[in-house]
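Just dropping this structure here.
Omission of a single protein chain aside, the complex is shown with its protein chains in their original locations.
And then chain A:
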């Protein structure tokens, strides 16, 4: 299937530092891909490069012609001097009708009464859903979510990911998200990409989740997730990325439980 977005040998230098080097990435229609990585691993930069906001220093990014992107930013800093109701926000950048706006609120599990509220007066969870509702109104072929669950508690996070899965099932939109929490992400994603300036590894979470190593790594809450990060970023990266990190391959590294004692 023709990918919606594809990066080939993507490298990005910002302020003299290599943020990304030789990243190959693709996402197909309807696919849910999660990019995981520690702070400063270039996750957000990868998203911005894939959307065409940052230009690559080397390599290239290909997007399907006329690709409709629904972007849910990490956070939205609203100047308190900018009055903005939820209803008005949903009409940016494209004006939508009242029924469309209400349908978007329904779909994201928000009460319609929220339409008249000021954006700055919403709780973190409500704001995330409003951002998602706005993104959906553009009838996106791909939803891009940058740390969308930051600031949500664990049930809130789980509910948000269930919502994303439902939306994918209803609309067939691909989902590309960046997250720090392996725990909840794993169940929803078709593919997980570990990033630390370059692609460390990628694979289908299902294969990983049935493996005993996965239980050892992720059975203990976020401590397990942190253990994976440590493992991935401590090892040597001198091998050829083109070969052993082929897309759709299961996690190619051995996650022996002994390494995470």
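One rule holds for everything that comes next: a contact is a pair of C-beta atoms (placed from the backbone, for glycine too) under 8 Å apart; a residue touches a chain by one contact, two chains touch by 3 or more; residues count from 1.
Keep in mind that, in the parts below, contacts and distances are computed from a predicted model.
Undergrad: For the chain not present in this complex, what protein name does its UniProt entry give, out of "High-affinity zinc uptake system membrane protein ZnuB", "Xanthine dehydrogenase D subunit", "ATP synthase subunit c" or "Energy-coupling factor transporter transmembrane protein EcfT"?
TA: "High-affinity zinc uptake system membrane protein ZnuB"
Undergrad: Considering the whole complex, which of A:2, A:39 or A:81 touches the chain not shown?
TA: Of the candidates A:2, A:39 or A:81, A:81 is in touch with the missing chain.
Undergrad: Write down which of A:3, A:38, A:109 or A:138 is the residue touching the left-out chain.
TA: A:138
Undergrad: For the chain that's not shown, point to the residue among A:100, A:118, A:150 or A:171 touching it.
TA: Of the listed residues, the one touching the omitted chain is A:118.
Undergrad: So one chain is hidden, and I want to know which residue out of A:25, A:71 or A:160 touches that hidden chain in the complete assembly.
TA: Among A:25, A:71 or A:160, only A:71 touches the chain that is not shown.
Undergrad: Suppose we count only contacts with the excluded chain; which residues of chain A make the list?
TA: Given the touch definition above, chain A has residues 48, 51-53, 69-71, 73, 76-79, 81-85, 88-89, 91-95, 116, 118, 138, 144 touching the missing chain.
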